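The next block holds one structure in the form of structure tokens; read it before the comments.
All protein chains of the complex are present and in place, except for one that has been dropped.
Right, subunit A next:
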Amino acid sequence: LCRGGLAERLCRLQNRERAAISFWRHQCISDDKVPSDKSGVLIVKILEIFEECTIQVATCQQLEQSPVSLSPEDALINAEEPILKVLFTRETAAHLKSRPQDVIHIYPPWQKLLLQNADVPVIMNTYFSQKVLLSEHSEAREKTYGLTKMLIRKNIISLAQTFRLDDLDDTLHQESSGNQVTCAPQIHNNSDSKQHPLALSAVNDSLLEMVESQGAVGWREMQVRVIIQRVYCLPAREGYRSHTQGNKPFCATPIANSNPPNVRLCLLVQDTYGMFSEVQLQSLSSTDDIEQYCRRWEGKSCCLAGMKILQRTTRGRALGLFSLIDSLWPPVVPVKVPGQSQDSEMMTTNLPPPSFCYILTVQSGEIHVEVDEEEQISNLYQPPAVHGLKEILRIDGCNERCSFWAQVLYQRLKTKHSVPIDQREILLFVTDSTLQNVVHGIPKVVAVSVTASCVLSMEIIEALSAGSQLVFFKDALWGNGRIICVERTVLLLQKPLLCSAAGADLSELTGPVRLDELDSTTQANSVCALRGTVVGVNESTAFSWPTCNRCGNGKLELCPQDRELLYCNQCSEVVTTPVLKMQLEVFLSCPSRSQDTVKVKVWHEMSITLFVLLTMLLFLQTYEVQSVLGKEVGLLNCFVHSVTSHPNCVALEEIVLL
């Protein structure tokens, strides 16, 4: 049976019902009494019975009260009493052994069915029925009806009805009030492609019901009200599926034209039953709006219409999506329990986390997502819980979503420059006051890996290149000792209006940023500060070149007119005072890592001491290695390229923090 499907539901309901029936039957045998309270009990007197395909159909008269309390004269058939058709299952009928003139008490829950073409209501689900014996009549009845057989009558359906030659209604009316169910026999002909205006359609509050009732075709007429928990962008690729197993980013073949990036705006929504759904909306032309959408839409309620089901995904297949759903579970306010009537006592927060989620998308044509931007933030909304980096590093778990506010110190492209922009992977080195203010034990700076599946707005990319930035990382993933930004993580320049600080110290950094010093625990792809003594110089790596003092262009050319002067193509002018950039590898002896050879590539904006050193080395050309050796090198900020053990070598590169 399909998990979560109607069949499974009915099985469960059926089991419950059967248990209730056997319990009730048992109770009936032990005490048979007249019901004192008329809470939903239907009292009927059977007029005639026949059987149709294992169902016993009894034409009855509904009685106001039990005839036991009436005198025999009064207990005559009163023409004014309403006529009902009561159905009994074979089992119930065998139990009752009903005859005409019998009075039956039908206990709830029973159901009443009003058919469109008939004016006699039908009573069903009559499992809890009990016959009332009228002692005066019982002996007489025994004699007269002892050998009466059941009348079996076949209902003859006219062929006109069978071939649907009658003019029948297309619409389905459904009202449920208590135990009554009103419905019409429903025939869907070719005319079910009618477009109903949205204004007339009812607003539903259950995603599951909408999905079940309308199926994959989509729902055109109905709307569902949900609240938006998260807004993010997903890269839109044909056949893209969010497989992020083991934190390996999804890599696709390069797309020729990747500018502008092809992304879709997505919403993670939740209904009042606590069920989640991911709604994939239109493609965004520019990713700069994502911050706007987040600010305007998160936490607000909206009406969805015109959606269709793209996929029904489960926990095992969409780890990324479910890690986000888990971070929003359990719900902060009680949610309704499906299948129960709208009783406020039937709300709970004690539910297991969801195991499946529908991914919806817009049908071709109009998108109907009406967000109540003016309305207040919903109670169900769970803003991202912001923690200090120190707390996040201590989280015990894998694939946990976390949000934090940090200063980006340095960024490094992990993929080559030639890789298209939508497949680049970046390493960001971040810190906050919780890491900076600690003495030892945890790193001062943490590396955050931004995979290609995490969509960055142009605004963020430019801001990060320009200088050190305070960035809000929303719903990044923590696992295996690393923080990574994957799909559904959003980087924002402004702190969202609503977020629970959870006691984190979100103050700005005071004073200069400090990096961890190079030591035995330093690993590759990290940043550190080092100090040491020059023990060697790798002359083969020495390289210098002039750059334009105006624009920084490193590819200057010789002036055609005067070959002594340099010319910059980008500025279209002669460069009179070029800035010299140099690069060299030096070997240092660092007390903190005395076993290893520390090799540092030093280049462009350099620390003063080395600049002087290299000027001596490269231009004056009157150096002696001995004069260079032994020079103390102060605290250099470096990026660690590699740490190898055979030979013991640490290769670093001097960097400039943003």
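Quick note on the criterion: contacts are C-beta pairs under 8 Å (C-beta built on N, C-alpha and C of every residue); 3 or more make two chains touch, one makes a residue touch a chain; residues count from 1.
In the analysis below, contacts and distances are computed from a predicted model.
According to its UniProt record, the chain left out of view corresponds to "ZSWM7 protein" among "ZSWM7 protein", "Spermatogenesis-defective protein 39 homolog", "Regulator of G protein signaling 9a" or "tRNA (guanine-N(7)-)-methyltransferase non-catalytic subunit".
Contact with the chain not shown here comes from a single listed residue; of A:P82, A:P109, A:G554 or A:G630, that residue is A:P109. In the complete assembly, the contact with the undisplayed chain comes from A:T89, out of A:T89, A:N437 or A:S468. The residue touching the chain not shown here, chosen from A:N125, A:T533, A:Q583 or A:T597, is A:N125. Per the touch definition above, the residue from A:A7, A:I395, A:A524 or A:C551 contacting the chain not shown is A:A7. Checked against the full complex, the candidates A:E17, A:D289 or A:D372 give a single residue touching the omitted chain, namely A:E17.
The chain not displayed touches subunit A at residues 1-2, 5-11, 13-14, 17, 53-55, 87, 89, 109, 111, 113, 124-125, 127, 162-164, 172, 176, 179, 181, 186-188, 190, 192, 209, 212-217, 339.
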